[in-house]
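Provided herewith is a single structure, encoded as C-alpha coordinates, for subsequent inquiry.
Of the protein chains in this complex, all but one are displayed in their positions.
Coming up: chain A.
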(Lines give C-alpha, C1' and ligand atoms only; values in the text may rest on other atoms or scores of the structure.)
Protein backbone atom coordinates (compact mmCIF):
# COMPACT_ATOMS: atom_id res chain seq x y z
CA UNK A 1 0.00 0.00 0.00
CA UNK A 2 1.61 3.20 -1.10
CA UNK A 3 0.64 5.97 1.25
CA UNK A 4 4.01 7.51 1.93
CA UNK A 5 3.36 10.15 -0.69
CA UNK A 6 3.34 13.09 1.68
CA UNK A 7 3.61 11.68 5.18
CA UNK A 8 5.51 8.86 6.79
CA UNK A 9 3.64 6.57 9.16
CA UNK A 10 5.35 8.29 12.11
CA UNK A 11 4.36 11.73 10.82
CA UNK A 12 0.75 10.64 10.50
CA UNK A 13 0.71 9.39 14.07
CA UNK A 14 2.41 12.53 15.36
CA UNK A 15 0.03 14.66 13.34
CA UNK A 16 -2.98 12.94 14.86
CA UNK A 17 -1.57 13.42 18.34
CA UNK A 18 -0.87 17.08 17.58
CA UNK A 19 -4.46 17.40 16.27
CA UNK A 20 -3.25 18.47 12.86
CA UNK A 21 -6.33 18.89 10.67
CA UNK A 22 -4.28 18.51 7.48
CA UNK A 23 -3.23 15.06 8.64
CA UNK A 24 -6.83 14.25 9.39
CA UNK A 25 -7.77 15.35 5.87
CA UNK A 26 -4.99 13.25 4.41
CA UNK A 27 -6.12 10.18 6.35
CA UNK A 28 -9.67 10.77 5.22
CA UNK A 29 -8.70 11.18 1.57
CA UNK A 30 -6.55 8.06 1.56
CA UNK A 31 -8.48 5.68 3.76
CA UNK A 32 -12.14 6.62 3.67
CA UNK A 33 -12.84 4.44 0.58
CA UNK A 34 -11.32 1.38 2.27
CA UNK A 35 -13.07 2.02 5.60
CA UNK A 36 -16.37 2.88 3.92
CA UNK A 37 -16.10 -0.33 1.89
CA UNK A 38 -15.70 -2.38 5.06
CA UNK A 39 -18.62 -0.63 6.76
CA UNK A 40 -20.92 -1.04 3.74
CA UNK A 41 -19.93 -4.68 3.49
CA UNK A 42 -20.80 -5.25 7.14
CA UNK A 43 -24.08 -3.31 7.18
CA UNK A 44 -25.22 -3.61 3.56
CA UNK A 45 -26.91 -0.23 4.01
CA UNK A 46 -25.40 2.94 2.54
CA UNK A 47 -27.38 5.37 4.69
CA UNK A 48 -26.35 3.69 7.92
CA UNK A 49 -22.80 3.25 6.62
CA UNK A 50 -22.37 7.01 6.15
CA UNK A 51 -23.26 7.63 9.82
CA UNK A 52 -20.90 4.89 10.95
CA UNK A 53 -18.10 6.23 8.75
CA UNK A 54 -18.42 9.61 10.48
CA UNK A 55 -18.34 7.98 13.90
CA UNK A 56 -15.29 5.98 12.91
CA UNK A 57 -13.31 9.04 11.79
CA UNK A 58 -14.28 10.91 14.95
CA UNK A 59 -13.07 7.95 17.01
CA UNK A 60 -9.79 7.95 15.06
CA UNK A 61 -9.41 11.65 15.79
CA UNK A 62 -10.34 11.49 19.46
CA UNK A 63 -8.76 8.19 20.40
CA UNK A 64 -5.48 8.65 18.54
CA UNK A 65 -3.66 8.32 21.88
CA UNK A 66 -4.85 4.73 22.10
CA UNK A 67 -3.14 3.71 18.89
CA UNK A 68 -0.33 1.32 19.79
CA UNK A 69 2.22 0.87 17.02
CA UNK A 70 3.36 -2.40 18.59
CA UNK A 71 0.05 -3.94 17.49
CA UNK A 72 0.29 -2.95 13.85
CA UNK A 73 0.26 -0.08 11.42
CA UNK A 74 -2.05 2.88 11.68
CA UNK A 75 -4.20 1.55 8.83
CA UNK A 76 -4.63 -1.77 10.65
CA UNK A 77 -5.84 0.13 13.73
CA UNK A 78 -8.23 2.24 11.64
CA UNK A 79 -9.58 -0.87 9.96
CA UNK A 80 -10.19 -2.52 13.31
CA UNK A 81 -12.13 0.52 14.51
CA UNK A 82 -14.22 0.52 11.32
CA UNK A 83 -14.96 -3.19 11.46
CA UNK A 84 -15.71 -3.24 15.19
CA UNK A 85 -17.92 -0.15 15.10
CA UNK A 86 -19.90 -1.49 12.14
CA UNK A 87 -20.28 -4.94 13.71
CA UNK A 88 -21.51 -3.31 16.95
CA UNK A 89 -24.18 -1.50 14.93
CA UNK A 90 -25.06 -4.73 13.13
CA UNK A 91 -25.48 -6.49 16.50
CA UNK A 92 -27.55 -3.65 17.91
CA UNK A 93 -29.91 -4.15 14.98
CA UNK A 94 -30.17 -7.71 16.27
CA UNK A 95 -30.21 -9.22 12.84
CA UNK A 96 -30.72 -12.93 12.95
CA UNK A 97 -27.95 -15.09 11.55
CA UNK A 98 -30.18 -16.12 8.67
CA UNK A 99 -30.60 -12.48 7.67
CA UNK A 100 -26.86 -11.97 7.77
CA UNK A 101 -26.47 -14.79 5.31
CA UNK A 102 -29.20 -13.38 3.12
CA UNK A 103 -27.37 -10.05 3.17
CA UNK A 104 -24.25 -11.70 1.87
CA UNK A 105 -26.04 -12.97 -1.21
CA UNK A 106 -27.57 -9.51 -1.76
CA UNK A 107 -24.14 -7.94 -1.46
CA UNK A 108 -24.22 -4.38 -2.78
CA UNK A 109 -20.62 -4.76 -3.91
CA UNK A 110 -21.62 -7.43 -6.38
CA UNK A 111 -24.20 -5.37 -8.23
CA UNK A 112 -21.48 -3.55 -10.16
CA UNK A 113 -22.42 0.09 -10.76
CA UNK A 114 -21.36 1.92 -7.65
CA UNK A 115 -18.17 0.00 -7.05
CA UNK A 116 -15.07 2.15 -7.03
CA UNK A 117 -11.89 0.16 -6.93
CA UNK A 118 -9.20 1.87 -4.92
CA UNK A 119 -6.48 3.01 -7.33
CA UNK A 120 -3.67 1.15 -5.59
CA UNK A 121 -5.32 -2.21 -6.11
CA UNK A 122 -6.48 -1.59 -9.64
CA UNK A 123 -4.13 -4.24 -10.94
CA UNK A 124 -5.60 -6.82 -8.59
CA UNK A 125 -9.21 -6.41 -9.55
CA UNK A 126 -12.14 -7.21 -7.34
CA UNK A 127 -13.64 -10.21 -9.07
CA UNK A 128 -10.28 -11.50 -10.24
CA UNK A 129 -9.40 -12.20 -6.64
CA UNK A 130 -12.76 -13.24 -5.26
CA UNK A 131 -13.56 -15.52 -8.20
CA UNK A 132 -10.62 -17.66 -7.22
CA UNK A 133 -12.20 -18.48 -3.88
CA UNK A 134 -14.96 -21.06 -3.77
CA UNK A 135 -18.43 -19.84 -2.87
CA UNK A 136 -18.11 -21.59 0.47
CA UNK A 137 -14.78 -19.90 1.17
CA UNK A 138 -16.31 -16.52 0.41
CA UNK A 139 -19.28 -17.22 2.63
CA UNK A 140 -17.04 -18.30 5.49
CA UNK A 141 -14.82 -15.23 5.23
CA UNK A 142 -17.83 -12.93 4.88
CA UNK A 143 -19.59 -14.38 7.92
CA UNK A 144 -16.49 -14.38 10.09
CA UNK A 145 -14.79 -11.18 9.05
CA UNK A 146 -17.61 -8.94 7.87
CA UNK A 147 -20.52 -10.16 9.96
CA UNK A 148 -18.52 -10.85 13.10
CA UNK A 149 -19.99 -14.32 13.53
CA UNK A 150 -18.13 -16.62 15.87
CA UNK A 151 -16.94 -19.93 14.48
CA UNK A 152 -19.49 -21.60 16.77
CA UNK A 153 -22.30 -19.56 15.18
CA UNK A 154 -21.08 -20.43 11.69
CA UNK A 155 -20.97 -24.10 12.63
CA UNK A 156 -24.55 -23.94 13.86
CA UNK A 157 -26.06 -21.96 11.03
CA UNK A 158 -24.29 -23.77 8.18
CA UNK A 159 -24.64 -27.09 9.99
CA UNK A 160 -20.96 -27.95 9.66
CA UNK A 161 -18.95 -29.37 12.60
CA UNK A 162 -16.95 -26.73 14.48
CA UNK A 163 -13.62 -28.42 13.72
CA UNK A 164 -14.46 -28.37 10.01
CA UNK A 165 -15.41 -24.69 10.15
CA UNK A 166 -12.07 -23.89 11.75
CA UNK A 167 -10.10 -25.87 9.17
CA UNK A 168 -12.03 -24.52 6.19
CA UNK A 169 -11.90 -20.95 7.41
CA UNK A 170 -8.19 -21.18 7.91
CA UNK A 171 -7.74 -22.71 4.45
CA UNK A 172 -9.89 -19.93 3.00
CA UNK A 173 -7.64 -17.28 4.53
CA UNK A 174 -4.53 -19.08 3.32
CA UNK A 175 -6.00 -19.34 -0.18
CA UNK A 176 -6.88 -15.65 -0.07
CA UNK A 177 -3.30 -14.78 0.86
CA UNK A 178 -1.94 -16.91 -1.98
CA UNK A 179 -4.18 -15.08 -4.46
CA UNK A 180 -3.34 -11.65 -3.06
CA UNK A 181 0.38 -12.34 -3.24
CA UNK A 182 0.45 -13.70 -6.78
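Operating definition for what follows: a contact is a pair of C-beta atoms (placed from the backbone, for glycine too) under 8 Å apart; a residue touches a chain by one contact, two chains touch by 3 or more; residues count from 1.
Simple rule for what comes next: contacts and distances are computed from a predicted model.
Colleague: Could you check which of "ABC transporter permease/substrate-binding protein", "Anti-sigma factor", "Phosphoribosylformylglycinamidine synthase subunit PurS" or "Cytochrome aa3 subunit 2" matches the UniProt name for the chain that's left out?
Modeller: Matching the unshown chain against "ABC transporter permease/substrate-binding protein", "Anti-sigma factor", "Phosphoribosylformylglycinamidine synthase subunit PurS" or "Cytochrome aa3 subunit 2" yields "Anti-sigma factor".
Colleague: Out of A:76, A:134 or A:164, which residue would touch the omitted chain in the full complex?
Modeller: A:76
Colleague: What residues on chain A make contact with the chain left out of this view?
Modeller: Contacting residues on chain A, toward the hidden partner: 1, 19, 21, 24-25, 28-29, 32-34, 36-38, 40-41, 49-50, 53-55, 57-59, 61-62, 70-73, 75-76, 79-80, 83-84, 109, 114-118, 120-121, 124, 126, 129-130, 141, 144-145, 148, 150-151, 166, 169-170, 173-174, 176-177, 180-181.
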